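The other protein chains are all here in position, but one chain of the complex has been omitted.
Order of writing sets the labels: A and B. Residues in every chain begin at 1.
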Amino acid sequence: MSRAAASPPLVPPAKQEHDATLFGMGIFLASEFLLFGGLFTILVFYRIVHGHEVVEASKELHLWIGALNTVVLLTSSLAAALAAKSAKDGDQRLTQRLLLAAAALGAVFLVIKAGEYSLEYGDGMLPVPGGGGQLVEPLSRLFMNIYLVATGLHAVHLTIGIGLFVFTAFRIWHRSIRLPQDQLSIVVPTLYWHLVDIVWIFLYPALYLQR
Amino acid sequence: MSALSKTSEDGSIIGLEHEPAGETRHERESYLRAGHTLRSWLLTTDHKRIALLYLVSVTFFFFIGGLAAAIMRVDLLTPEADLLTNEGYNRAFTLHGVIMVWFFLIPSIPNVFGNFLIPLMIGARDLAFPRLNLLSWYIYWLGGLFTLWVLVSGGVDTGWTFYTPLSSMFAQGNVVMAATAVFIVGFSSILTGLNFIVTIHTMRAPGMHWGRLPLFVWSHYATSVILVLATPVLTVTLALIAAERLFGLGIFDPALGGDPLLYQHLFWFYSHPAVYIMVLPGLAVVSELVAAAARKPVFGYWFVAYSSIAIAAIGFLVWAHHMFVSGMSMYAGAVFSFLSLVVAVPSGIKVYNWTATLWKGHISLDPPFLFAMGFIGLFVVGGLTGLILAMLAVDVHVHDTYFVVAHFHYIMVGGTVSAYFGALHFWWPKMTGRLYPVFWGRVTAVMIFVGFNLTFFPQFILGFLGMPRRYHVYDQQFQVLHVLSSTGATILGFAYLFPLIYLLYALRHGTPASANPWDVTGLEWTVPSPPPKHNFERIPLVTRKPYDYEVEKEEQS
């Protein structure tokens, strides 16, 4: 079937490692899609079965706060994309700053989100202990439960992303990442960041814009 | 004598003259001896060592799950509840299902043989992400510890399916803990699948293009795709179950406006593909064994390769055949019934191709090949009864009866577990460097086949006569068949214990194996048994198709 031969590997190992890492990340992103896919299925299912109630419940959400947060997140993604570019160019300082800028914008998102939760809590719309007094219809309570789970899971992902960016920026400062050689160490977290952004891009209409 | 007594590499005849089984040179230089400390095992990143860690682990869980089954079979000997309480019986079959599905069947062949063989088969030194591989074993054990905790803390009684609202509102046991265990072990699956896909894409030796991959690798590729795409849906669903139970979310609770069928959709979106996660690696093994048994190239290589991919793809489209009588819309029932008939086509293709491969071959009857033949027969029965169940109208009658139990055991136990033992008997000499007593291997293979049929064939009849599953108090008329089934289970239980004895015996006292004791093709047989730490001294250059048997004969003469 085969013979051992003194063949030089056809692909240089560095390229092989680069491809493997990115490909592995791509598969990870695909499985993350499916994780949120389960939640989207629930939203679609209830939209079909209880369309009217879902639309009414969705109208109660603060869609302009959601829009503002979308802008924040899109901007952070721009910063993350620029960070990946400058990493490829080998500009360590700029990369570091852009990463921290993206992380800061992520933190802004979380702060706005928290503010939104507390508004909803004050309005009796948040189904948590002590809140949710206004949620008399079972389906509006159900919708807000799904809202809480979905945005909560998204926020967890975003927090992980912020942690990754801060850590990566620290590693650049610490010189355990050198650019452009170690650009993958920048590119991989930014891919994750964009995923979190894309999830939000779908969550936003699915939660706030049901009409 | 069998193919096992072949000439070793340095020309001496082994196997006949019982050379004292001291340590051989290859063993000294092998991965088994590269480090003797416990640390060198527990922190290893060598795919071959991790495979052995998994081998020990899944064997452990196999016997725990088997114990639960044994207790149930004893209880079912009489129509009354004499051994277990109702509650106890519920806990026994739940634990049996959870352990067997997630801690044995899903990890078994991929994580033991896939881990060991994929790098060897494609001419690589390891998987693409060796540390991730080790991590996945630790995650497996973390989930395993949770399961054991559930076991000692009183168990769980929802069935392996965790159906709502039973699991979210009424079940008594430790549902949250059990869901957590399965949640955790899912990440181990995802990491394994990811690792395999990347490895197969990026680590193939020069010349090993896709058309030269052994079918074992193709099938594992398909399995991995399902692992990474289906498992996350289970992950989120289980998290929601736990949240329902802890916080009363109501997503699946009709009293709160939720819909239990939504749970079933999400669960089966994972779990039907998951049954293919369990069987595709079995198909992988059997494709190798059939070619080796017949010493012929596999008939219709591309058909067999692509049928694995087709099974993985279509397998995602049929899940609601588990919900025909759940109150789902009957139009949906018709759609899913049709698609379920379609998914049988690629499975059928495989069976035809194996048969054609065996046709006119000089079939070897060594243990691995007996297991493979057993697999084919049992898989056909399991698959055909799957078709019966997929017919909407028939399923209304036999849903949730022993007929279903028999159907899936024919595939998962008759099929996958036989393939697992076939693989164990085929690659044991490669993994450990020692031959085992062929006679006992044959005895075990035959006993498993007989014991299995005696256990599960009566269950088809039971189900057809209307015996529901998951009951342990039953009508007098069913007793004879239950006693037959329990008798078969006893035989089966002993047959599963035998290999533990003679394979472990062979580890110390077996004759050293040559590099290629079965005289078959495949890169894994070009390296010494057991393989050296880095597999290949030089990365091989692949120039031929797999299963290139004729050509090899020419070379010998």
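Observations
The rule is simple: a contact is a pair of C-beta atoms (placed from the backbone, for glycine too) under 8 Å apart; a residue touches a chain by one contact, two chains touch by 3 or more.
What we mean here is this: contacts and distances are computed from a predicted model.
A single chain of the complex does not appear, and UniProt lists its protein name as "Cytochrome C oxidase subunit IV family protein", one of "Transport permease protein", "Formylmethanofuran dehydrogenase subunit A", "Anti-sigma-W factor RsiW" or "Cytochrome C oxidase subunit IV family protein". Set against the missing chain, the residues B:Leu261, B:Ala294 or B:Val343 yield one that touches it, B:Leu261. Touching the chain that is not shown, out of B:Phe93, B:Phe269 or B:Trp518: B:Phe269 (per the contact rule at the top). Summary of contacts with the chain left out: across A:Asp91, A:Asp123 or A:Asp182, the touching residue is A:Asp91. Screening B:Leu317, B:Val351 or B:Leu507 against the full complex identifies B:Leu317 as the residue touching the chain left out.
The set of chain A residues touching the chain not shown comprises 19, 22-23, 25-27, 29-34, 37-38, 40-41, 44-45, 47-49, 63, 67, 70-71, 74-75, 77-78, 80-82, 84-86, 89, 91, 94, 190-191, 194, 197-198, 201-202, 204-206, 209-211.
Mapped onto chain B, the interface with the missing chain covers residues 197, 201-202, 225, 229, 233, 261, 265-266, 269, 316-317, 319-320, 323, 328-329, 331-332, 335-336.
Here, only the chains that are shown with their structure count from here on.
Distance between chain A and chain B, defined via averaged C-alpha coordinates, is recorded as 35 Å. Residues of chain B touching chain A in their complex: 123, 128-129, 190, 193-195, 197-198, 201-203, 205-207, 228-233, 235-237, 240, 243, 249-251, 256-259, 262, 265-266, 269, 521-523, 526, 536-546, 548, 552. Per the touch definition, chain A reaches chain B in the complex via residues 1-7, 9-10, 16, 19-20, 23-24, 27-28, 30-39, 41-42, 45-46, 49-50, 138-139, 141-142, 145-146, 149, 153.
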